[in-house]
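For reference, the structure I am asking about is given below.
Showing chain A:
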Amino acid sequence: MGRLARAVGPGLLAFATYIVFSGSVHPLDLLAALLVGATVGLITANLVVREPRKLLQLERLGWLVAYAIHYFFVDEVRAHLDVMRRIVHPAMPINPGIVRVPYTTESDYATTAVANSITNTPGTVVVDIDPEKRIFYVHWIDVKALEPEETRRRISLTFERFAKRVFD
Partner candidate 1 sequence: MIAPQTLVFGILALLGLLSMVATYLAVTERDLVKAVVFSAIQSTAYAFMYYLLMAPDIVLVYVPVAVGLYPAVILFLIKKTERFEGE
Partner candidate 2 sequence: MKAWERIVIGASMVIFVALLALVYTLGALGYRVPPSTPRDLAMVYLTMTFNPSNPLFSAMAPEAVTAIVWDYRGLDTLFETAVFFLAIIASVALMRGVSLPEKPPSSAEGMSLIVKTVTKLTIGMILAVAASIAFHGHLTPGGGFQGGATAAVAPLVALVVFSVYFLERSGVTKNRMLGLRSAGLLGIGLTAFLVLIGSLLSGGTAFVFQNQPKPAAPIGLPWRIDGALTGGTLFLFNVFEALAVSAGFTIVFLLLAVPEEEAIKVVRGGEDGH
């Protein structure tokens, strides 16, 4: 029973991927997609989902959408413009270094979401992660601060706030 409940999430993801990728909603395709979704869900169930109840809480989805909008239209644009300015600037003003950034998220998915958000904004790349001490080591193109709390405020605080609401 537990495995079946956990299989729903990855199965739905595989089902949606199949339908979107093949771009057709003919009954036979829907049947094939159901088969693929069921098989993939059962295979990867224990790997992917720990607590299937989280999938049903709709406010998490709402926060996910808010996260995406804020991320793409504010953070990404600002970071892209900054790094592109550094690239085309004749003097190439860079000031790189690897700093510690602490994090407080609990689940694997929340941590990964924060790390991927940091890496996907140009200017900061997660080089290593220490799960015991809860520290990201971030390569920063323009080091402005060295203290952990200050780096956290400048790099990852917004991402963490959203990621906690969505995944934790």
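Behind the choice of candidates: all candidates are chains of the complex that A comes from, given by their letters.
Heads up, the rule we're going with is that a contact is a pair of C-beta atoms (placed from the backbone, for glycine too) under 8 Å apart; a residue touches a chain by one contact, two chains touch by 3 or more; residues count from 1.
Quick caveat, the model's predicted, so the values are computed rather than measured.
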This complex places chain A in touch with one candidate of 1 or 2, number 2
Would you tell me which residues of chain A are touching candidate 2 in their complex?
10-11, 13-15, 17-18, 21-22, 26-29, 32, 36-37, 40-41, 43-44, 46-48, 108-109, 111-112, 115-116, 126, 128-129, 131
